[in-house]
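Note that one protein chain is taken out, while the other chains of the complex remain in position.
On to chain A.
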Amino acid sequence: MRLANILAWVCALTLLCTTTPLWSQRTVAGNVNSDDGALPGAFVLVVGTTRGTTTDFDGNYLIDVLPTDTLQFSYIGYNNLEVPVLNQDRIDVNLTTGNDLEEVVVVGYGTMRKSDLTGSVASVKTEGIDEIPQVSVGQILTGRVAGVNISQSSGQVGSGVSIRIRGGNSLNGNNEPLYVVDGYPIINDDGAFGAADVLGQPNTVLGSSQDNPPGALNWLNPADIASIEVLKDASATAIYGSRGANGVIIITTKTGKKRKGQLTFSTSAGFSTLTNRNVDYLNASQYATLRNLRDEANGEEPLFNGRPDELGPNGRIIRHTLPENLGEGTDWIDAVLQTGITQNHSLGFTGGSDDVTYAGSVGYLDQEGAIINSGLQRINTRLNVTGKLKSWLTLTNNFTFSLEDSDNVVDSRNTGKNGPWARALMTIPVEPVFNENGELNVDYSGPLEFQLNNPVATAQGIKNKFRTNTFLDNISLKATVLEGLSVETRASVFSKRLLRDAYYNSQITSTGFSTGGLAAKNSTQVQSYLTETFASYNKKIGIHGVSAVVGYSYQTTTSERISLGAFGFPNDDLSNESFQSGTSIPSETFKVRDLLSSYFGRINYTLLDKYLFTFSGRADGSSKFGRNNRWAYFPSAAFAWKLDQEDFVQQLAVFDKLKLRASYGVTGNQSISSLQTIPLLTTVNYPIGGGVAVGARPGSIGNPDLRWETTNQFNLGIDAGFAAGRYTLSLDYYNKRTNDLLQQVPVPINSGFGLKFDNLGEISNEGFEVEFSAIVVNKALKWDMSGNFATNETRLISLGQGEANILRLRPPGITAAYDGSGVALVEGETPGVFYGYRRQGVWTSQEEIDANASLSTATVGSQRFRDLNGDGQITAADETIIGDPNPDFTLGWSNNFSYRGFDLAIQLQGVFGGDIFDIQRGISENPDLINNVLATTLDYFDPVANPGGQYAAPGQISGAYNFQDSWVEDGSFVRLRNVSLGYNFRDLKVIQGLRIYVNMVNMFTWTNYTGFDPEVNSFGQSNLYRSIDVATLPTFKTVTFGLNVNL
């Protein structure tokens, strides 16, 4: 090195000595390179002149310079670099991406420099996290943004997620944010509860495409995502008007860069198992012991009495083996579980020249569920192309197609107790999986309550396949009309087709047995066309900076559903591919078209580059609104003050960035399901006149005054940066008030109507958010971290239903046997607080029962409840609030380490203070012992042997069906969300990059929750039934090994 320097100096001296004038012009050659390889089209400019050139395809350039010149190298997305020429003939540079580059974030209908933001916008760049396989958008966002809560409705592979930004604003309307994918808006509404399905209620016999539907954004390959912006406050979301109240998630896919083509191949294999297997149920011997006690208590002969087994009416063997001879029996949970293997392969390509850039991918995912007979396969393709047609005209076309086949086990949520997981929790361990002749051990001869539903048979015998085709094309033409003024017009075509194929085997499923095989095909089609045109203007005149956007948008969506069914098949051979060999069920069709027409705009005005003002808004006209309220207006205003530009702050020499933000605005929620404003007839059937005749009766009353929900949000924030961007801190406080809640108001059924939609009541959400980032160590070992903390307090301010300040609800699908409400809306409380009886141990003597308020059915050893109103009776009036699902605060903490070729990422997430209503525990502690029960119930009350026992004695079922506080638990948890360890091979000859890694998702969870999974949310997107656990498939932990190759 030193020798080289000396040689160079010698050389230079020699040159000098050869009398070449120092100022003489000559040619310098070189290469512009980066960590990503050579940069074609990079600018090489002589500083202070207009002379310059661009690099060729291999990043090489030639330029004539004077030795006194300085060359500036620039390339979009990289730091500029200036190099004095001096006497060099060759100048090779390596451009870096770095912190001093002003970060650009995507906002509605445009982009902004992060420092110019006035609203609350969080940005997640996938760079760094796209090297590990992400299965969904929800997974990318989990724990990374303050105030964004993500929950999975089920551990089913491919099932949807529910995202709440700053709490839920709506009771029955949709609370999911609006997703905008490359400009195309998507509402993620699984429609199962609350906001009634846009396609109407599912048919009870045929089921529908709503039975465990695949996630709404499954068609989007996470590997294609370049950045995700989360717009949280009204200033940021008002431009989305009547769809902005729940926040907006803008997803931008990767675009090509002007450089040589690059091919990326990624492959991984993952292994999924249950996060928590430590929930113990009784084994066969224990169950039989308790069952005998129960039978004795009921005055019946004990079932397990040692007599020879007998043959029941349908071949099921009625077992009488003495408990002590039964042993462990069947562990049904193990019987339905498997290690799910996931394979993920993806091929990405990107590149471009001056006129055309492109990026695209082909992805293949094969994911096995952790429960037997479930899984999915998905193919995603994408091609994003941008072409410069004229110097002033750019065309962009983003095209994506996805094909997904999933085989879903029927989960508990929509279908009562029919899913294999729910069955596994209930089926008694005495029964074997297979009977003596090797057939699945089932018995459907009795009423539902007494059938033997073998969970393995349920998993094998119910086919619930979904095939989803999704197509989205966004085409955009952008013309630069004048300097600073451009006009862009976009058109989007979105088409989604979902076909559900369901079949209930006639021999091994309960439904199939009672119908001779039941087959259903449900097809759902959604087609949407969107056109948007908007003009953008950017100008800086002296101390004034203006950027503005104004435009209009028109969208039409047609939704169609077809349900067909048949039953009574001669055999199961053709399952549901031969409807003609069974008896048809009356088919159902449904079709509706909705329109949305909008005008929107935003003005950003900057004074002195210190004071920033933003005004934005939208006018929406929607066919979903009532005839009398067709148009809605949503304005917002924001102000930000860049304190770091003020002398008095600069003198402090503490902050290198400091900005105060304040915003206020109005946004809406228009997720009224279709057809709520007009009265409609319901089509029914009545078998008269020799066949099944069609009938019609008033079905809904309609409401022509129905309008959007209005959310007024105030946001106050501060952004600070320290030590040259090494540490950043953002604080936000917000207060949201949502009124005109779209409530599905129950009306007295004696009116002949059950429900109507109305705008009533008010909800508030108030919270505090902290986000920080730090580069802790920046040497050979690099360590950077980011974290967030958020609180959100949600309150039902008013029900708006007259004097009633409480509305009792009931979790759907819970059998009528359960007494009480379970869940209620109470003014002043979190919407959907748990509501039930207060448990007070068990009755220990008849005298105690006689002397106190008791249920009329109370017996010694049965459950005792508190007589809260002191009227000497246990009635509905003794129900009270027994739990609150809303967490006190949430935490997210991400750490990235790198050292030489190694990188390590660790991400933790915590949720604190929310309750879980474990209704499943109630089912699994039932002393009637029709089902298997939890091992904890062995601590049952016995006046002699266990007078302190807290569980009801076997057979003493009084109160066992009362919704009660003993099923409510603290749901706080900390989860090691993600750990990923990788190694990047460097200086490889043939290939540009090679990375191997191991990635672990959900490896450890710290919680006191006694159920399977503290993240449980059986009712998915519902804002009324939150954090309830009813036999929902828990989430899984996954270990993935993978390889990425760059060519």
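Quick note on the criterion: contacts are C-beta pairs under 8 Å (C-beta built on N, C-alpha and C of every residue); 3 or more make two chains touch, one makes a residue touch a chain; residues count from 1.
Keep in mind that, in the parts below, contacts and distances are computed from a predicted model.
> Which of the following names does UniProt give to the chain that is not shown: "ABC transporter", "Ligase-associated DNA damage response DEXH box helicase", "RagB/SusD family nutrient uptake outer membrane protein" or "ABC-type polar amino acid transport system, ATPase component"?
For the chain not displayed, UniProt's protein name is "RagB/SusD family nutrient uptake outer membrane protein".
> Given the contact definition stated above, which residue among A:Gly37, A:Gly387 or A:Gly568 touches the chain not shown here?
Considering all chains, including the one not shown, the answer is A:Gly568.
> Where the complex has a chain not shown, which of A:Arg630, A:Lys782, A:Arg838 or A:Arg866 is the residue touching it?
Missing-chain contact among the listed residues: A:Arg630.
> Which is it among A:Ile187, A:Val362, A:Ile379 or A:Ala479 that touches the chain not included here?
Checking the options A:Ile187, A:Val362, A:Ile379 or A:Ala479, the one contacting the hidden chain is A:Ala479.
> From the list A:Asp182, A:Asp295, A:Asp594 or A:Asp884, which touches the chain that is not on show?
Hidden-chain contact among the options goes to A:Asp594.
> Just one of A:Asn33, A:Thr54, A:Asn435 or A:Thr533 touches the chain that is missing; which is it?
A:Thr533
> Residue-wise, where is chain A in contact with the chain that is not depicted?
Counting over the whole complex, chain A touches the hidden chain at residues 204-205, 313-314, 392-393, 445-450, 477, 479, 481, 487, 489, 514-516, 518, 531-533, 551-554, 567-568, 583, 585-586, 589-595, 597-599, 621-625, 627, 630, 674-675, 677-699, 701, 746-754, 756, 758, 802-804, 806-808, 816-817, 819-821, 856-857, 875-876, 928, 957, 961.
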